[in-house]
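Note that one protein chain of the assembly has been removed; the remaining protein chains are unaltered in position.
And now, subunit A:
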Amino acid sequence: MATLVRLQARSKFVAQQYYFRNSVVDIFRKKEYDAAVKIQSWFRGCQVRAYIRNLHRVATIIQKWWRSYSGRQEYQLIVKFASCAMKMNLYNAMAVRIQRRWRGYRIRKYCFNYFYLKEYLKAVSETNDAIREALEEFAEMKEREEKKADLEREEKKRDYQARKTHYLLSTKQIPGIYNSPFRKDPDPWELRLQKAKPLTYQRSKVKQKRCISLSSWLACTSARSFPRSEILPPIDRKQCQGPFRDITEVLEQRYKPLEPTLWVAEPISELKVAREEFRRQEWMRDVNDNMISKLYYHHLISSQSTENYIQKLDKLSKVTFIFPGRRVPLRI
């Protein structure tokens, strides 16, 4: 029992001692353990790194080879395309040359002639110049005509003025107002007055508006509008004061158309004309123009002597019948 008590009292101490002796070793144990871990991790790390290095080296080699391979492929492609492009460029350039020549030729031959256009434009400008000149001339001509017409009108006016005032002409006794004795030579108006013929009093002429020829009447078809005379009488004619006839009767008489008798309608030189006619007919008819041959011919026909015949001819040409008051020519 005592040992038990002694052991029980010592057990705590033993427990403590046991604990402390173990824990001292623990510290060393931890230290050694950490050191071992460190060494092992470092070594493992080196291993892995060497492995990775190897892997890198190998991967680089593979990639290097692969990249060179694919680069070469690309390069070949590039070269191929570059050569194709060069060839195409060459072909294009040559094609452009051909097309350029062809297009120029085609346009020049079939579509558009540049020189013809230039010629045309030159011709147009020449025509323009010609037209401009012609129009200038025309305008000048018109101006000249107008000026001339103006001058003539002025001249006529002055002439009319001179004719109206002819009484201002100077006489031997009295010098006129344009011929003052203090002047060296007379006023030009004086000379104009001398040349002018004095105006006589004239009833103002009925203005003939137009002379309508028969042919223009044919255009109008209405029967109503065919007049009998050229000028119709004015409408508001007042009845004149005095013993005058009715105006309608007078106008009827006045505008009665002329109906000459047959005798009056003959021309005056009827005898001469008839003689000429006769002579012409004889000349046409006769073979020979000589009088002697005519006589001979008639002598052959009739057995009369030449003197008788000549006398007869004389008588025939000279005889005229005389009616009371008038000479009527003999028709041969």
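One rule holds for everything that comes next: a residue touches a chain if its C-beta (ideal position, glycine included) is under 8 Å from a C-beta of that chain, and two chains touch if they have at least 3 such contacts; residues count from 1.
Heads up, the rule we're going with is that contacts and distances are computed from a predicted model.
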Name check vs UniProt for the chain missing from the figure, options "Sperm-associated antigen 6", "Cleavage and polyadenylation specificity factor subunit 3-I", "Geranylgeranyl transferase type-2 subunit beta" or "Enoyl reductase (ER) domain-containing protein", returns "Sperm-associated antigen 6"
Which residue, A:Ser125, A:Gln161 or A:Ser269, contacts the hidden chain when the whole complex is considered? A:Ser125
Check the options A:Arg6, A:Lys142, A:Lys256 or A:Arg280 and report the residue that touches the missing chain. A:Lys142
Which subunit A residues touch the hidden chain? 117, 120-121, 124-125, 127-132, 135, 138-139, 142, 210, 212, 216-217, 219-222, 225-227, 235-236
